[in-house]
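Okay, handing you the structure first.
One chain of protein is taken out of this complex; the other chains stay put.
Moving on to chain A:
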């Protein structure tokens, strides 16, 4: 079809590579997504405390990681963290080796990048919370703690969900950049395959389709979650 040659796909070795790449991509995405959500929650909660110096530090963190390319962040982590002292001496050979593997560098920098996006998303989610509902809960005599757990948190979670979907898909897509620092994920194996077969166009089209399907699954699952979590009379629950 269209003069594309996919005969290399029948080679079990390449199938293995693709599978391994997909699994590594999912692992990297899952790991950094979890960490990003945790960073986002901690950061957004820190902002609600309204302590001015904590606020300033969180804002600085968010702006630095949002306004620099994640690719550069990854390269920085990979090439310079070991120079800056993060290395250990291998007892068997006596050589000093970097403490962090390429995979660790990629997941750390992706977590921080995603975390910065998540803080921003959660913060604006909390900000758009309808004041009237909080006031109603207050006038009903809820304590600070039960108001948070029974009224504020459930609403905030539902407000933030669409933004969270964006962040998760964004992170998933950004994992492809980890191939630049030799993390063996899908994009990296794609490079290996076309170096072997010289079928660049065919490999890239296939990889593009795989990524789009994987990201679509994430989007679909999040949309289902959003519908499942919706409550009547608010947002999408009708």
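General remarks:
Assume a residue touches a chain if its C-beta (ideal position, glycine included) is under 8 Å from a C-beta of that chain, and two chains touch if they have at least 3 such contacts; residues count from 1.
Here is the rule we go by: contacts and distances are computed from a predicted model.
Of the candidates "O-acyltransferase", "Amino acid ABC transporter membrane protein 2 (PAAT family)", "ATP-binding cassette domain-containing protein" or "Cell shape-determining protein MreC", the chain left out of this view carries the UniProt protein name "Amino acid ABC transporter membrane protein 2 (PAAT family)". Within the whole complex, the absent chain has one touching residue among A:16, A:80 or A:143, and that is A:80. Within the full complex, the residue among A:7, A:67 or A:132 touching the omitted chain is A:67.
Residues 50, 52-53, 55-57, 59-60, 63-64, 66-73, 75-76, 79-80, 83-84, 169, 172-177, 179, 187, 200-201, 204-205, 207-208, 211-212, 215-216, 219 are the ones on chain A that touch the missing chain.
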